[in-house]
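Before I ask anything, let me first share the structure, which is written out below as structure tokens.
Missing here is one protein chain; the remaining ones are kept as they sit in the complex.
Entry: subunit A
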Amino acid sequence: MIEIRGLTKRFGDRAVLDGIDLDIGRGEIIVVIGPSGTGKSTLLRCLNFLEKPDAGTILVGDLTVDAARATKDEILRLRRCTAFVFQNYALFANKTALQNIAEGLIVVKKMAKAEAHAKAQAILERIGLGDRGDSYPAALSGGQQQRVGIGRAMALEAALILFDEPTSSLDPEWVDEVLDLMRQLARAHQTMLVVTHEMQFARDVADRVIFMDEGRIVEQGPPSELFFRPGDERTRSFLRKVLPPA
């Protein structure tokens, strides 16, 4: 249901994404791993046009966007069906937790305020922050902020949620609550594309793991295969560094 073809992004004369092809099935959980600077963040950012790809097509549901000649309207529609969870949470500092979640519903989905707040409250319950709706981000812990960040993405009922290292900025004590929430989303069959260094999460939750290097997908497969029988030497050498010896 999501098809990415030939996605290419250059910074200067360097191709940071070098023709990425990727199909993502409904409800599929994909984890992207790879060395630093290989374009993992750029891939996610291109998928909702925070970065404008130079070439390639992105198909989500009945929307097809040709990167080279995407219109403003297509970009807005694409963004509305691909939500983003940021490494540093990126909550709106002038809005409460509830308002952060309701914002997209009110402004983008044109939902009535009361209805949006009711839905946002329901999401707050799901993310375990039912009683913190009135708190501003500055008053929340890192883990709570990131759960609100995920809640904001959930509210849009996007076809795909993109997670860019959602736990990398967190103090260790808050990592599990965020990963647990992501597991909960996975069980609810939310389609997810996750860049993370949490290999345990990848092994437990991912349907497919993608290893990227230098702007390309080197290898992909179910975690059981990719982690334990990697075919490519680059994958093996990367995994040796990040996986604890078995």
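Convention: a residue touches a chain if its C-beta (ideal position, glycine included) is under 8 Å from a C-beta of that chain, and two chains touch if they have at least 3 such contacts; residues count from 1.
What we mean here is this: contacts and distances are computed from a predicted model.
Candidate names were "Dimethyl sulfoxide reductase anchor subunit", "Sarcosine oxidase subunit gamma", "Amino acid ABC transporter, permease protein" or "histidine kinase", and the UniProt protein name of the unshown chain is "Amino acid ABC transporter, permease protein". Across A:Gly39, A:Gly104, A:Gly133 or A:Pro230, the residue that sits in touch with the chain not pictured is A:Gly104.
Checked against the full complex, the one of A:Lys9, A:Lys40, A:Arg79 or A:Arg147 touching the unshown chain is A:Arg79.
Although one chain is not displayed, its contacts with subunit A can still be listed: residues 48-50, 76-77, 79-80, 83-84, 86, 88, 90-96, 103-104, 107-108, 136, 138-139, 149, 152-153, 156.
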